[in-house]
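First the structure, in the form of structure tokens, and then the observations on it.
Removed: one protein chain of the complex. Kept in place: all other protein chains.
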Amino acid sequence: MAAADSPSAALRRRDLCSRGIRLAGKMRSDVIDLLDTYVERQGLDASASVVTVEGVPVAAVERWDEQTGTQRLLENLTAYRAFRVLLAQMLEEHREQLGDADTGLGRALAAVLLQVSAFAYHLEELLRLESRGPPSEEGTAPPPVPHLGLFERKLRGLGVLRELAQWAVRSARDLRQLTKPSPGSSSAPSWAESP
Amino acid sequence: QNLKCVTHNLRKMACTWDVSSRRRHGQSDFCYTTNDLPPPVCFKTKEKRVEIPVPESSTTVTITTNSISGTAIATKQFEIHSADISFVPLTPRILSLTPDFSTSTLNLKWSDNGSAFPYGLDAFWQIQILRKEAKEKVTQVTYYSKMTHEDVILSWNWTSDMPLECTSHYVKIRCYINVTQFVGPKDWSDWSPVKEVPGKDTEPNGSGVFPQDTVVAVGSDVTFCCVHEEGQQIERMSYGSKVYPLIRLSSRSSAIRVLNASASDTSGTNVVCRLSEDEMDGTVLFVGYAPDVPQNLSCETSNFLIIKCTWKPGRPSGLYGKRGTNYSLFERISGKNVSCEVNEMNRERVCGFPVLADQKTYHFILGVSNPIGQTQSSLLVDLTQRVHPKTPEKLTVSGNSSTSVHLHWFINGSFAEIRLLCQIEISSGHSEQKMHNISMPGGKFSTYTAQLNTLHPYTKYQFRVRCSAADHFWRWSDWSRVEEHTTLEA
Partner (left out) sequence: DSHIQYERVGADVTMKCGSMDWDAAVTWTANGTDIDESHLNGSYLILKNVDLTRSGQYSCYEGSSWHLKYQTYLRVGTPPKEPVLMCRSNNYPKGFYCSWHLPTPTYIPNSFNISVIHGTKEMVCEKDIYPKNRCHIRYLQLFSTVKYKVTLTVTNALGKNSTTLTFDEVAIVKPDPPESVVAKPVPNNPRRLEVSWQNPSSWPDPESFPLKFFLRYRPLILDQWQHVELSDGTSHTITDAYAGKEYIIQVAAKDNDIGTWSDWSVAVHATPWTEEPKHLTTEAQITDTTSASTSSFMPPPTTKICDKGAVVGS
């Protein structure tokens, strides 16, 4: 159970949440732009449906409205830490495959990677407001890059960016849930209970 | 009746015959004379087939057919001349059939069984490549060799027009030996048993699109295939944005044929196999050019430490990243080789090579290669004739006279082995510019000085300096920064 909120902690959390919502919104629009560029540069079909890609955090969730605040933050943090690794792998692969040929896509990838790292840090800040704080990353070695053909890697990249775009939407919704006053209380609840 | 004799090795021959009577019969008595010299050699045989030596000219054969109880039923005599004996080589034995999937090449090895034949005979080998479930003939090739009276392992390569993974390939071989001195009819051997290289469409988890992530030259014709699970249907296969007609190879594999492929984008051209239930598989094809011969290869040194070679790449290869063009600089005299870090997007290419002690002349070979091809350009230079000094730095002007000044400047580099020619540009407000050339021994990371006289008193001057090799002019350095100085009053 989280400690009862002092007014400054509540204010700090509300501020972090609203900044997080804006960061998620910006990240989403950048990811959507990156997706368009990626689809075009990789010669893919925008309507291609990509089977769930192994190792990529899935944004889809059941009974989303029943999650507690802590659950939301932890699931978000786990996802964005994974995306940080996945995007870094994509960037490395991009440099290996295309060298200096497509710096535009490389820069866009690097920019989104930066935002994902920033958002992960933001989530850690929010979790620090809780007594438990964010889980440490030590010992969580990044999953090895699966040996795939180039086309499968292109599809995998598409899958990563699509899931990230959905996560950005989900994160904004999650953060809005955190700032929602639960019925009958003036300030936002501590997250353990808030659905 | 119908006595026929066939030899496979010119020494022994197998004779076979028929028996016309419908009565049941037992063993036969077979007698033959060797080159018509008595006595005949006789033996009993149940088979209607015997193996006897090949006669030099002819041989007489007598066959007596006996009843079950052993009483003679019929006897017949045959005269076999050399011309009646057929020569059919033994069926060749395939030693190995090895696929190289990366190049879609099959390597066939077989023994020519030459030890059984005299030296120097011409041998012809017909090799058939078959494909698909129906073992359709893809090609037939005749390979020629000469017998050496020893068993030689022959080897032959065949590059398929489609990836070997697409479907099973089969090979069979037969031979014809031109025994010139053999007077009888000569014929092809039987076909060898078929040797198979199984395709991915025979493997449980063989699905995929092939070839995987390959590189071809612009204008190539390429066959792609989609291997899928049993029961799955291919809805369509596309190359880039174009859908191609399917060529069925087997129940689990279909192909498309792309002709005259044009250059692909930086990320390659996708080949997509869309299967039922929204499943999709694919590969990427990179279509580019072999590297162009580097143009305007030029090498110079600015400091006698590093030789900088530059060149114009010519037509872009269209291939990037790890498929991009690799450059290496090989110096023939020293045998030293340097690989060059090159930015594919820069119009001009640069590569550095260390100046070697006690070596004045350099024979450079710029090697250029990419997955499609390679080329090179060479250049022989005398380094002392390719000096392009760096910009003179830290120019200072001093002087406590009304008509002369001292200039000092520094040049980064080691020019001890040559003389330098420096040019000082003198300009002052109202008079036109003057150039003053001065030659001096080169130094090692030195500061150089010059004195200018016959200046006007109490006059504000702007000075700047540039240098080059004195003996073999190659290129001026850039101008130094301008330095101002006013001469004293007279």
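As written, the chain order gives the labels A and B, with residue 1 at the start of each chain.
Throughout what follows, contacts are C-beta pairs under 8 Å (C-beta built on N, C-alpha and C of every residue); 3 or more make two chains touch, one makes a residue touch a chain.
From a predicted model like this one, the values you see are computed outputs, not experimental measurements.
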Worksheet item: Of the chains that are displayed, which are in contact with the missing one across the whole complex?
Response: A
Worksheet item: Considering the whole complex, which of A:D30, A:E93, A:E130 or A:E163 touches the chain not shown?
Response: A:E163
Worksheet item: When the complex is taken as a whole, what residues of chain A touch the one chain not shown?
Response: 25, 28, 49-50, 52, 58-62, 64-65, 159, 162-163, 166-167, 169-170, 172-173, 176-177, 180
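Here is the rule we use: only the chains that are shown with their structure count from here on.
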Practice prompt. Name, in rising order, each residue of chain A that touches chain B in their complex.
Written response: 41-45, 48-49, 51, 95-103, 149-152, 154-155
Worksheet entry | Complex contacts: residues of chain B adjacent to chain A | 208-209, 212-213, 240, 265-272, 278-284, 320-322, 324, 343-345
